[in-house]
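Omission of a single protein chain aside, the complex is shown with its protein chains in their original locations.
Chain IDs A and B follow the sequence of writing; residue 1 opens each chain.
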Amino acid sequence: MSLRESLATDQLHRYRRGLFESLSKRWVFVGLTVVPALAVFTFVNLFPMLWALAASFFEVGALQPEWNWVGLENFRIIVNDDRFWSSLSRSIVFAVGSVGLQVVAGTALALLLNRSFSFKRGVRAIALLPYIVPSAVLSFVALWMGNSRYGIINQILVQTGLTQEYLAWYGSLNLAMPSVIVTSSWKFTIFVTIIVLARLQSIPPSIYEAATISGASKLDRFRDITLPNLKGVLFIVVLLRGVWMFNKFDIIYILTNGGPQNRTMIASIYAYRTAFSDFNLGRAAAVSTLLFVLLVGAAIVYFHYFEPSQEVRVE
Amino acid sequence: MTIVVNSLRKTYTAGATEHLAVDGIDLEIGPDEFFTLVGPSGCGKSTTLRCIAGLETPTSGQILVDDEDVTDTAPNKRGLAMMFQDIALYPHMNVIDNIAYPLKVRGIDKEERYERAREVADLMQIPELLKKYPGELSGGQRQRTAIARTIVYDPRAFLMDEPLSDLDAQLKVEIRKEIQRVHERAEKPTVYVTHDQSEALSMSDRIAVMNDGNIMGVGTPDELYEEPENTFVAGFIGNPSMNFIPGTVTDRSNGLVTVEAYGEEFELELTDGVQEDDAVEIGIRPERVNVVSDTEAGRFTGRLELIERVGDRRLATVDVPDGEIRALNLRERGLQQGEDVSVVFDTNDIHLFDGKTGDAIKHPVTYSKRGEAAQLD
Partner (left out) sequence: MSADTPIGYWYQLPYQTRKKVYNWLLNLVLAVGLVIVLFPIYWMLATSFIPPEQLFSVPNPLVPTNATLESYVAVLETDVLLWYKNTVIFAAGVVTLTTVAATLGGYGLARLDIPYKKTFARVILFGYMFPPILLSIPMFIFWRQIGIINSLPGVILAQTATTLPFSLWLMWQFFQTVPYSYEESARVIGCSRFQAFYEVALPLAKPGMIAVSIFSFAIAWGAYTIPTILLTSNSKWVLTLGLYSFTQAESVLWGQIMAASTLLVLPTFFFVYYLQKYILRGFRATRI
């Protein structure tokens, strides 16, 4: 290295050091770390939320810019609309049904994957696949597989004699909701699996061995060690998935668009229609405000009654 | 109650390679015996214990508890108790539930199992901790809880997998006493695994020294210390470990053998076991070696590399041509690091090992057989 080059590197080092020093000043550092996230969050989450909260007291059309104050009128119309209440109850059915299915299937899958078997890496990768299949793709594949005239599911079921005739899975009044629940769970079960599996791997194997030696059977161990250790994560998983499934839009929108005869019109679809079919943004905002308040209320109740006592850990 | 292990073998396959963990060992552990498996890490001692517990499946061999073959019995049906290196208390249960858990899985009703848990908690002097969680306990309290959990039911034997290795020195002594107290009270066999030979020597009735999946020697602490079967046992038992000096047999006559090492000749009483020109190893315990500054007085001369205090004694390390000799039996006061010294020991204290196989040929002459002069040295 020539003298000139080494001087240049020295210079570079000094600049770098100087830069690091100036970035370390308290307010610069705070600004650097927290402010980007705070700014983005404020702009894309908080503002739209506050806008929606405010707009719920106004009459807001989709095309004209002016807002007319209507007070609680939007809310009055909504709570008197049977379609809102029935869509809300369908949201609850959808959320409870799919979260229930996801938690049971996801935990079972995590337990199955948390053993030693051959091709573990490959098998785990396969199990994780559904989570990255886009909802739109899943919906179209499901529509095709469940097609009432050409669907492979109908073909298999009839050929094996499990059903007598081809069924319209997403088009018949009674089957639509269960079908939608199963379809969306195919994808989101994996979220539960990932989190439960991560937790299972952090349980020290020696406590299972200690239990075994002192006489505990497989069932004892599952009930007394596995389940209590999963309580904390299952609590969070149910909360997160509950909120996400309650607010789910895209899968149902593509699968059934709320049909048949509104049998799958959950609250998010109802709000979407209020905004983009009735062009009544104020009322749509009021719907979202109501849903939000209900969710927050439910979350508070949930925390109050179900939060496991502070987990005590050895580590 | 006894534990018998017959030609136990355990191999692991990792990909294409097969790793031998335990190579066909036999053990017999008598009723209420405190039996220790000791050896360097990876010697197969923990694997052996886990096979006895049923946590590992032997590749071949047999395990008998009270003359009953338990090789095909599920680990939870063997009626044993075990302590683990990481203690393995259930983090989500408080102390009383931890202690009472073995009773719970035996279907004993709540009142009785809490009653019995309280009794053993008293015995372990932790009655005030019953409502606490493992995370809130100190190291010693966790150990006491873990011991309580093993004695709350009536196991056929105790298995302990390095339960003291994570404790500090003071706590080690305290818990060691507790374990011995429990062992004496229970009158059941205890199989104890450790890598620490001093722990093994001080606690056990009998010890098996393991290396590379084989048992190198079995015996009481005294037997292993005084008359080790081979160089491995001799080097592993005792701290600081035995000095080994390579030598050659130069003469053999009249029940005497002459061994030469570093140009020095030793005459030992020995009638058979070696031929002339055989390679041998001279073994001498540091406790039997003295160092003097008079370079003419002793056996070998060398530079005094290091002198350090070990408890109430001083340990000297002397450089000799092929290595070093450690001496713990120092008498002289003014020894200086770096000066030339000579090493002194009594021929009667020598162990002699076969240079190729490492098997013992001769052990020190017992004191009753030694002459007056030797004792005065």
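The definition used in the following text is that a contact is a pair of C-beta atoms (placed from the backbone, for glycine too) under 8 Å apart; a residue touches a chain by one contact, two chains touch by 3 or more.
Values in this document were obtained by computation on a predicted structure and should not be read as measured data.
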item	value
Given A:Tyr15, A:Phe41 or A:Phe306, the one touching the chain that is not displayed	A:Phe41
Positions on chain A where the hidden chain makes contact	17, 20-21, 23-24, 29-30, 32-34, 36-38, 40-41, 43-49, 51-52, 55, 108-109, 112-113, 115, 117, 121-138, 140-145, 149-150, 152, 155, 159, 186, 194-195, 197-199, 201-202, 232-233, 236-237, 240, 243, 246-247, 249-250, 253-254, 267-268, 271-272, 275, 281, 284-285, 287-288, 291-292, 295-296, 299
Absent-chain interface as seen on chain B, which is shown	54, 57, 72-74, 77
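The definition used in the following text is that only the chains that are shown with their structure count from here on.
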item	value
Distance from the mean Cα position of chain B to that of chain A, given in whole angstrom	56
Footprint of chain B on chain A - complex, ascending	204, 206-207, 209-217, 220, 224-225, 228-229, 231, 311-314
Touching residues on chain B, where the partner in the complex is chain A	53-55, 75-82, 84-86, 88-93, 101-102, 104-106, 133-136, 149-150, 153, 159
